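Structure incoming, see below.
The complex appears here without one of its protein chains, the remainder shown in place.
Chain nomenclature is as follows: A and B, assigned in order of appearance, with residue numbering initiated at 1 for each chain independently.
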Amino acid sequence: MAKTGVYTFLVCVLMGVTAYASFYIAPTESTMGLVQRIFYLHAPSGMVSLMAFMISCIGSVAYILTRKPKWDWLAVSSAEVGVAFCTVVLLTGPIWAHPAWGVWWAWDARLTSTLVLWLLYVAFLILRTMIDDADRRALVSAFFGVFTFLDVPLVYGSIWWWRTQHPQPVVFTSAGLDPTMRKVFYLSWLSLTCLMALLIRQRYELESSREELRTLEQELEAT
Amino acid sequence: MKNLDSVFAAYLIGWGIFFVFSLSVARRAAGLKEELGRLKERLQDSARQGK
Partner (left out) sequence: MRLLANTTALLGKELQTEFRSRELLITTMFFVLTVIALFSITFDAAVSDPKNVGPGLLWLAILFSSSLMLQPCFLKERTNDTLSALRLSVGDPFAIFLAKLVANVCLLLITELLALPIFAVFFNVKIMRVFPQLMLVFLLGSIGIAVTGTALSAISSQARMRELLLPMLLLPLLVPILLASTEATVALLGENPALRLDWMAILAAFDLVFLTALWLFGEYLLEE
């Protein structure tokens, strides 16, 4: 319990340091100015959401092979956290794009792929609410989780190739990062990854408590 | 500065989403803990009655 408290405190400190670095240490970008600083939240969130979805897929495969409920708890927890980070990407993107390029949305490779990714994992979460039996829900959503993650490289690849064939005016470039910018970017990535782990852990505990409740209820019914 | 507004909005929304997620999980967990405590009490009571 105390360990979680310490870890939470550390994550908050890390996030605070990252925010300071994003606003004061990172140099101002020449063309976009101040608004470019959103990049330090936008881009790492995208990468962290992918990491979360990868963890979810590992949970799904492990559940299919072992049928141990803890893997299902991991799969749903990391999927939810992944969707949260993905939502941040999709919301900070337009907030960045509008002042910088005058458009709210651009169907560029990264934003389009992120949108499809978000749709896929929201579908995963909705599927889970549509099945009442716990074991069936775990197995069926594990299968869909595997399918979904297998689709991710295909989605990213095909959309990237499509954009390469039909280039648009380039938006969201992080090309040619200044060394200090790069350091702040990595710091942000690290702190968001730590936050991801914390949130997954928190959500996982919730699932574990739910199972405990179910077992107790069954015990009570038996008496 | 218009751009400063955008930066603040973005970070507010981003952190807001993480905070709301954590808060909602924590609230559900607290509710569950309460329920768990009640159930454990009932189990103990019925065990005592059984004896």
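Note that in this section contacts are C-beta pairs under 8 Å (C-beta built on N, C-alpha and C of every residue); 3 or more make two chains touch, one makes a residue touch a chain.
As the structure is a prediction and not an experimental result, all values here were calculated from the model.
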Report summary line: The omitted chain touches A
Report task. Kindly state which of the options A:Gln36, A:Thr148 or A:Gln202 is in contact with the chain not pictured. Result -> A:Thr148
Requested in this report: Check each of A:Ile159, A:Met181 or A:Leu199 against the chain that is not shown and name the one that touches it.
Outcome: A:Ile159
Query raised in the report: Of the residues in chain A, which ones touch the absent chain?
Result: 64, 116, 119-120, 123, 126-127, 130-132, 136, 139-140, 143-144, 146-148, 150-151, 154-155, 157-159, 161-162, 165
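Basically, only the chains that are shown with their structure count from here on.
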Query raised in the report: Within the complex, which stretch of chain A touches chain B?
Result: 15, 19, 22-23, 33-35, 37-38, 41-42, 45, 80-81, 84, 87-88, 91-92, 95-96, 98-99, 195, 198-199, 202-203, 205-206, 209-210, 212-213, 216-217, 219-220, 223
Query raised in the report: Which residues, counting only chain B, touch chain A once they are in their complex?
Result: 1-4, 6-7, 9-11, 13-15, 17-18, 21-22, 25-26, 28-29, 32-33, 35-36, 39-40, 42-43, 46-47, 50
